[in-house]
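Down below is the structure, laid out as structure tokens.
Every protein chain except one is present and positioned as in the full complex.
On to subunit A.
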Amino acid sequence: MFLALREFKHAKLRFIMIGMILVLISWLVFILSGLGNGLSALSAATFKNMDADYVIFEEGSRHSMLRSVISEDLSKDLKRLEHVNEAAPMGSQTAVVLRENATSEDEKIDVSLLGINPGTFLEPEVIEGEKLVQGNDQEVIVNDVLKNQGIDLGDTLEIEGTDEIIKVVGFVENESFNHLPAIFMTMDAWRKIHFAAPGSDMGVINPVNAIMLQGEDIILEDINQSVEGIETATKQEAINGIPGYTAENGTIMMMLGFLLAISAFVITVFFYVMTLQKTNQFGILKAIGAGNGFLGRAVVSQVFLLAVISIGVGILLTYGTAMILPEGMPFALDPKLVISYAIVLLVVSVLSSLLSVRKITKIDPLQAIGRVE
């Protein structure tokens, strides 16, 4: 630390420049992580929030709600199985809603309609208004982001392309599906819309898209064997099955990976070149009696300090950026995620300094002698 701090002080410009690179990289890492987090929430919040362990789809649907139609009646059979505590069906449908009797075009809102049975574990907690009631098929609870579009409790909405009218009775938080704000309705109401075309239910009685299971240690083999025509997915597999989810996440993870690799190389090269420049100086210090540990610690603590400060500035800038980003932007900073990426960046930085440390251990103190300059 003795040498590290004094060199910082003496060569400010040099260290500010490398620090700026680190600041920019960490800033970008945090923004990307926020964006990735926001996007994945938008894409799959409802699935992520639900307290389910497994999801039952129709056989051959490859874990997608869109491709799956099964009978709700299966849930009775499933509940009887060992380790299965609870089963609840769900249906999904993308739709466009608009306020009843609205005239101007711009009030159309894209939403995900989700059919559930009121009172099951799939019904999210209402933060304002009333819950769903079995039989009141017109009543729905909606994601509170729709308030931004001017939707209030008691408003009635038309669903485009149908004659159905729904009434907002409650608001829920952070519920979106397929990148769209979620509207929860009773299963009967959802069926009326989803299977409006005659024969679109393919003869399935009480059709739904999927059945969510609660229970620990469920043996998938048992389920697949005891019930015909289904496939089982873990909650994570079901989340990955949401269209676009894996692709979006993969892209962002790839960018993050590249950024970490870039920062590793930038730091490695910078400190390695600095070490090469100071070879003679390190040789003299070694001749005087400095051990490898003393000199190695100087470089590592330099990188450590530089990384901590730069990452700290990066975090501040990220939260600053978050404040000026537009409201609708899918950007969600998760402090846990920010801290974990900060730690990863720090570890990568410190590891990058090890090449310089290795170089230092190889410097021969002999070169301090007999060099008349």
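Methods note: contacts are C-beta pairs under 8 Å (C-beta built on N, C-alpha and C of every residue); 3 or more make two chains touch, one makes a residue touch a chain; residues count from 1.
In this text, contacts and distances are computed from a predicted model.
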Given the options "Putative hemin import ATP-binding protein HrtA", "4Fe-4S dicluster containing protein", "Rod shape-determining protein MreD" or "PadR family transcriptional regulator", which would UniProt use as the protein name of the unshown chain? "Putative hemin import ATP-binding protein HrtA"
From A:9, A:336 or A:362, the answer for touching the chain not displayed is A:9
Sole residue of A:284, A:325 or A:344 that reaches the chain not shown, by the stated touch rule: A:284
Since one chain has been left out of the picture, which residues of subunit A touch it in the full complex? 2-3, 6-7, 9-11, 281, 284-291, 294, 364-366, 368-373
